[in-house]
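Only a single protein chain was left out; the remaining protein chains are all shown in position.
Chain nomenclature is as follows: A, B and C, assigned in order of appearance, with residue numbering initiated at 1 for each chain independently.
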Amino acid sequence: MLPPEATAADRELLRRSMGLDQPLVVQYLRFLGDLAVGDFGLSYRFNQPAMSVVLERVGHTLVLTFTALGIAVLIGVPIGVMSAVYRDSWIDLTGKLFAIVGQSAPPFFFGVLMIAFFSVHLGWLPTGGTGGLQYLIMPAIALGWYSAAGTMRLTRASMSEVLEAEYIKMAKIKGLPQRVIIYKHALRNACLPVITFTALQLGVLLGGAVSVEAVFAWPGLGFLILKSIEDLDYTIVQAAVTLIALSFTAINLLVDLLYAWIDPRIRYD
Amino acid sequence: MTNAGTPAKSRPATDAAMVAQSAAVLTVLPRRRRQWAQSALVFVAAAVLALILSAAMLPWAFSRYEPNAMDLMATLQAPSLEHLFGTDALGRDILCRSIYGAQISIFVAACAVFLAGAVGTALGILAAYFRGATDAIIMRLADVQFSLPAVILAMFLVGAIGASILNLIIVLTLANWARFARVIRSEALSLRTRDFVLLAELAGASPLRVMVRHIAPNILSSLIVLATLDVGVIVILEATLSFLGLGIRPPDPSLGTLIADGRGYLATAWWISVLPGLVLMSLILACNTLGDYLRDRLSPTLAMKW
Amino acid sequence: MVTGVSDVLQVENLTTCVATRNGIITAVDNVSFRLSRGSTLGLVGESGSGKSMTCLSIQRLLPSNSVVAAGSIRFKGEDLLTKTPRQMEAIRGREIGMILQDPMTSLNPVFTVGQQVGEVFRYHKGTRPRDIRTKVLDVLKRVRIPAPAERYHSYPHQFSGGMRQRVSIAINIGNHPDLLIADEPTTALDVTVQLQILHLLREIQQESGMAIIFVTHDLNLVARFCDDVAVMYAGRIVEKGPVKTVFADPKHPYTRDLLSAIPRISKSRDRLRPIPGQPPVMTNLPKGCRFEPRCRLASERCRAAYPDWVEQKETGGGVACWETAVGAK
Partner (left out) sequence: MTLPFIDLQDVHKAYNVRRGVFRAGKLLHAVSGVSFSVPEGSTFGLVGESGSGKSTIARMVLGAEAATSGEVRVAGQNVTTLDRKQRFQLRRTLQPVLQDPYSSLNPRIRIAAIVDEPLRVHRIEHGQSLKARVAQLLEQVGLSAETMRRYPNELSGGQRQRVAIARAISINPRCLVLDEPVSALDVSIQAQILNLLKDLQARLRLTYLLISHDLAVVSYMSDQIGVLYLGQFMEIASREDIIANARHPYTQALMAAADSTIGEEVGRVGNAVQGEIPSPLSPPSGCPFHPRCPMAEARCRQEKPALRAFGPSHQVACHLAESTR
């Protein structure tokens, strides 16, 4: 942080101004005090309160993450349901292939592949940065496919288990049409674990977003954290990580409430 | 009492049953076909894994180059007989670097999965057996780890303790033990309600004996499946960290760093990034396929918990 | 055999095969029986005897690894095996009902009782939505569920085992079916509640003339609830006939030994006579009679070939055993 030719005195002055000369315990307590107040300290690089820098960037990450989550749910759930209902059919096999490949392609490599093919070779899409929708397509797909694979597999497993349940046999005994049995009775029960899984996916997506943002230079939180680590700008890293942890815990709470609303057994004890 | 019944009907049963059984066989064929297809897939996966592992174990047998040996006369050469995977900007043979990269990736992933598995399993069994406070503490610790996405936790830790192979293994273990703890705990909890655990306790067996002799052997199959599937996840995580420059530091080759190196040359020398990436993908693909196969055979119900 | 005018159901040589990991087993092997209107047939057998598979075959609800390989199932004159899935959908829940064993799992936990009972009206007779609610309340009253109006919107987990089984009965008798299959309906219930459910089924049967197949392993219940009985062992019917004659003078050694093996409340302290040996393993059944390894009257003939079925003209029953059918009592 100091120019190379800075003298020992300058260095000493800086240390004292940053309070680094205090014993470690005192520094830590002051740090916690600031945290409680929401003051994450100044960012060296931006010379602004760390949290405000973080909040600026979080929007981009959320857009990317929720688009990817949307892809995961819109593709993963229907294929999962179909491959459970029509077991051993072509849907089931393609679904399995889609899932296995999806979970084997790390998002960042998948991004590199797409850039090589769509941007460089075909020139259809920009290689990175932000702007219109076309900037979002590749990063979202790169991130979305990996989590769609997970969602699909879980939906298939949950649906298959529910289809074996006694109350589904009772639905058949009642002579209900096939579509009512699948989309009313089975799906309603099968979606419970899928909701919890999708919420947990948000965490995986946040992680994945970091590498995808790096590949596509997408100005999100991950990219910011990456840069801050390289520049040893710890206040940013701490602020960002705290924000992510808090938002993640909030999501978990939301899922529990949602679960209670859907599953009467919890609501009407 | 003589029986006034009518003469017995023509010989029923056995031959009719034979006809019936053959008819039944026809309807069961699609299931056979699926099983055959699955075992073919698994065979291919096992072969790919064997190839990559043997290459990683005996790199010199597969490539006569040195990973960091530069040949400034042969920079950015396309894949050729001479250099199967071509060369990078510094003339280094990419196939050789990929092999050594795979070596490190597999080594790091294996260690991390082993450590995370051991720690997670032990804590999972303890939490399930003693319940109460132990369970609450362990599960809250797991929640802490779950609340932070692995990559971000890893970045935070690497930022704090610096990047080295040992640190990477530590980071990967810390970012992954909770998955094992949670799944093993739920398996152990269902075992805990089984009668043979109560019977062992009522025979006077100590908690340690119950956990080692009765609970552990019965969660082994789930552990094997979990570990195999987890290797894929850890390899991805390691490659991602190395790609971001937070894992293996250049010049040591890791599949992640190789892909990173090639990013600048996608237009002119696509093979620098793409080929090592394909090696990475086939490694993960093989692990996932094997894991699925094991899960179907060993513990089908695991799909839900993972 | 000519179809009796009052026969609701006539099953001929029904054979169902199941593909298991260690080979294909014939779970239901050449089973034949008849059921007339308003009468109750007890299908009795131990676990693995094929009694449940017989019911699933009739309803065409077999799991994916099993199939009806031969035989015919004439329900009101038409063979169910020739019906298309859509035609079966129309029959199930309207003309044929079925009660499952475990009340805890046979109702969908996330829908209210009112919705689940109402469905059987909505998807069948095209009842107007307005009438569904009154129809549901009527049928809930009929199965004696207290305060049906309040319980209409409550969920299955708020009901006790006995009450849930009554809801299942309500679902199945809503459209006045001609045949009700009860697959061990009371096994999961307490003794006192068991008899209430059977009493309820008897009342409904007397009102509507519905025929009932009562599947159970409990011979006591068959004795007091059924008109006819068919005893199954290793996938085959070994003895059939009216409850009075079969229980008073059992012809097949298995039926005889089964009746003497049941502990009864009696002053005498004499020992029970258990049936020796282990239950049959369906993947390698003996060539001859399948009860031979555990039978006291077993002879060379029994080991050689499966005994022919001998009809008892006067009772409509029959037995498959070389020794007792022809020989001395």
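Methods note: contacts are C-beta pairs under 8 Å (C-beta built on N, C-alpha and C of every residue); 3 or more make two chains touch, one makes a residue touch a chain.
Just so it is clear, the model here is predicted, and its values are computed rather than measured.
Q: Using the touch definition from the top, which of C:167, C:180, C:275 or C:302 touches the missing chain?
A: In the complete complex, the chain left out is touched by residue C:275.
Q: Pick out the residues on chain C that sit against the missing chain.
A: Those residues of chain C that touch the unshown chain are 46-47, 160-163, 190-196, 198-200, 202, 217, 219-221, 223-225, 243-244, 247-248, 257-258, 261-267, 271-276, 278-279, 294.
Q: Where does chain B touch the missing chain, residue by residue?
A: Touching the chain left out of view, chain B contributes residues 194-196, 198-205, 209, 213-214, 217-218, 220.
Here is the rule we go by: only the chains that are shown with their structure count from here on.
Q: Cα centroid separation between chain B and chain C, in whole Å?
A: Centres of chain B and chain C (C-alpha means) sit 48 Å apart.
Q: Where in chain B do residues touch two or more of the other chains?
A: 31
Q: Give every residue of chain C touching chain A within the complex, in rising order.
A: Touch list, chain C to chain A: 59, 61, 64, 85, 88-94, 97-98, 100, 102, 105-111, 119-120, 123-124, 154-155, 157-158, 168, 171-172.
Q: Note which residues of chain A are touching chain B in the complex, please.
A: 88, 93, 100-101, 103-109, 112-113, 115-116, 120, 153-154, 157-158, 161, 193, 200, 203-208, 210-211, 214-215, 222, 225-226, 229-230, 234, 237, 240-241, 244-245, 248-249, 252
Q: Which residues of chain B touch chain A once you look at their complex with the stated criterion?
A: 30-31, 34, 37, 143, 146-152, 155-156, 158-159, 232, 236, 239-240, 243-246, 259, 262-263, 266-267, 270, 273-274, 277, 280-282, 284-285, 288-289, 292, 303-304
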